[in-house]
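Removed: one protein chain of the complex. Kept in place: all other protein chains.
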Amino acid sequence: MIRPPTPAAPEGWSREEMARLVALDIEDGACVNLGIGIPELVARFVPPGRELLFHTENGLLGVGPPPDPAHEDPELINAGKKPVTAIPGAAYFHHADSFAMIRGGHIDVCVLGAMQVAPGGDLANWSTGDDDAIPAVGGAMDLVAGVKRVLVMTEHVTKTGQPKLVNRCTYPLTGLGVVSRVYSNLAVVDITPQGFAARRIAPGLTFDHVRERTGAPILDWSDHGV
Amino acid sequence: MIRPPTPAAPEGWSREEMARLVALDIEDGACVNLGIGIPELVARFVPPGRELLFHTENGLLGVGPPPDPAHEDPELINAGKKPVTAIPGAAYFHHADSFAMIRGGHIDVCVLGAMQVAPGGDLANWSTGDDDAIPAVGGAMDLVAGVKRVLVMTEHVTKTGQPKLVNRCTYPLTGLGVVSRVYSNLAVVDITPQGFAARRIAPGLTFDHVRERTGAPILDWSDHGV
Amino acid sequence: MIDKRITSVEEAVRDVRDGASVMIGGFGEAGSPIELIHALIDQGARGLTVISNNTGSGRVGLAALIAAGRAAKVVCSYPRSANSTVFPELYRAGRIDLELVPQGTLAERIRAGGAGIPAFYTPAAAGTRLAQGKESRRFGEREYLLELALTADVALVRAERADRYGNLTFSKTARNFGPLMCMAARCAIVQVRHIVDAGAIDPEAVVTPGLFVSRVVHVPAPAHESRLVREGAAYP
Partner (left out) sequence: MIDKRITSVEEAVRDVRDGASVMIGGFGEAGSPIELIHALIDQGARGLTVISNNTGSGRVGLAALIAAGRAAKVVCSYPRSANSTVFPELYRAGRIDLELVPQGTLAERIRAGGAGIPAFYTPAAAGTRLAQGKESRRFGEREYLLELALTADVALVRAERADRYGNLTFSKTARNFGPLMCMAARCAIVQVRHIVDAGAIDPEAVVTPGLFVSRVVHVPAPAHESRLVREGAAYP
């Protein structure tokens, strides 16, 4: 019996493991904005002894964990429009104040998804550029322009196996030279003056394995590359 | 015995009478900013049946009457730094919000003093322009640029008898073409496309008396001039 | 006596004209003034320019207004929704215009409109496709775009409490664009859960001072948009 080709099994780190790596890299006391989707996982992995303050651009600093379903409030949501809670010490504010925080450099870290990242830190994460697609940008361009450190969490390649770390973004840009570091399922990759540099490789994988799945030159600055 | 010359006795309306005229001209429900000094008197003469909402640019909408001395609070003051009260229904806000109200056209009327007013509505009220004077502008330029209707309360002439309604302001301008109407001790004078026009003359005075003390052409649009 | 209370949502939106620009508060359903929007649908004004962060869910509220063909254009940061095809279908059919604006730029343009600032510079979208047709300028090391203020004829906003002066407080993240739209609209119409006596709102905690508000309508139990969407409701 002939079986249809199946997508490759996920390899490298799981999403939870990626989120844990991101959380470990965020300094104690930081104000953090988590993008919609996978980045939301980061809040679960704040290391003991550290306190992060989570910001959501729809007007809350001090986002707490999701409520149990009985306590969901349609007026207390995050940017992904999911119910959240507010910690003691939280503050609500309007959208102009919220984006003043973002644009004014008062948010230390944001964690976003990506469609493509280029070696200079260019990010494309809002549109495929298809004529038929409904363009929708949300707050992504404001976040990458204003937040001090922009981290990206993403699968290393697309569902069809295309690299997301590329020489040049072919999708419409979200921002130019904005990304600091990429956390993929295969590697932690820094944006450096020399371009992409792998800082850490997922267990069981080789640097060559990562390089073959990266659409641009990449340096091996990982421990096992030293 | 020879006596030194004394200044002319005040003529025409008293300051309180001027304030009453101003108050009568402000529509029910208006938001009003009263300048420092004589304009503050206007609040005492709001006609029965009307409610005005007083704004002070240092962050309060809903200014109430002055407190009795035992209840003065150094943190509840007006733009002239005098103690005030807040009415039930008042709101406090910061300076950027306060001037958003002003600049954004949300204040209906402001009442200001003047050094000079020109026929096109130009106002000079912040500096004599003397080299030795310490320049200090406060919120006057923002007020005249943003408030919908700028009323001026002033003596018709200076202490030395010089007209304050002039062909051209010789003192540094506060704003160009901003004044709607002037309430002096001698007359109520509109700024019109034809220049100054006296709408009302103080009792016992003639239009000629006013004209002689005005440093620019002035029309007689008063009742007794019709 | 200053009293901005209006007896009904119908009365509150009665004079919205064809071709009006209408700011509509809310981020998703949080803060969306669903009863005012439904009243506007009933009222019938057409050719509207709608300024709102989203384009609505299901076939109620903002999505219903758009589905009814009343909006000629939307100015918006995120016109996609997991549970609504109303806007995409009209947009693909060329029957509605879209001005796509980054969310922070949208918020700041509305605030600028309310604050008498005709234009400002922002780094957001510099160097991207959304910079096309915009002036750019360097200040220091960076490139910024010139963005123009947004004002509107009318704002429809949902708040939590109001007094007769129109002083407002909001509820949690339902605040979002409401205070800004009240500033930027010539006529800000606000539906509130509670109307309280003057003085009942702590003057230190007023979010929107009354001078930004024209009309207040009491809607004590507003519909839950997400519940209506789950139930498959359509308006009217």
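As written, the chains take the letters A, B and C, and residue 1 is the first residue of each chain.
The rule we apply is simple: a contact is a pair of C-beta atoms (placed from the backbone, for glycine too) under 8 Å apart; a residue touches a chain by one contact, two chains touch by 3 or more.
Bear in mind the structure is a predicted one, so any value in this text is a computation, not a measurement.
Every visible chain touched by the undisplayed chain in the complete complex is listed here: A, B, C.
Taking the complete complex into account, B:P135 is the one of B:P65, B:P135 or B:P217 that touches the chain left out.
Screening A:G35, A:P74 or A:G146 against the full complex identifies A:G146 as the residue touching the chain left out. Interface residues of subunit C facing the missing partner chain: 108, 112, 115-123, 139-140, 142, 144, 148, 169-172, 202, 204-205, 207. If you put the missing chain back, the residues of subunit B touching it would be 56-60, 73-78, 81, 86, 92-96, 98-99, 102-103, 127, 132, 134-142, 145-146, 172-176.
Subunit A residues in contact with the hidden partner, per the touch definition given at the top, are 28-29, 31, 51, 53, 55, 60-62, 86-93, 96-97, 99-107, 145-146.
Note that in this section only the chains that are shown with their structure count from here on.
Common neighbours of subunit A and subunit C under the contact rule above are absent. Closest to the protein's overall CA centre, chain by chain, comes C. Taking each chain's centre as the average of its CA atoms, subunit A and subunit C sit 29 Å apart. Taking each chain's centre as the mean of its C-alpha atoms, subunit B lies 37 Å from subunit C. Our note on geometry: subunit A versus subunit B, Cα centroid distance of 57 Å, whole angstroms.
Multi-chain contact residues, meaning those touching two or more other chains, do not occur anywhere in subunit A.
Counting only residues that touch two or more partner chains, subunit C has 111.
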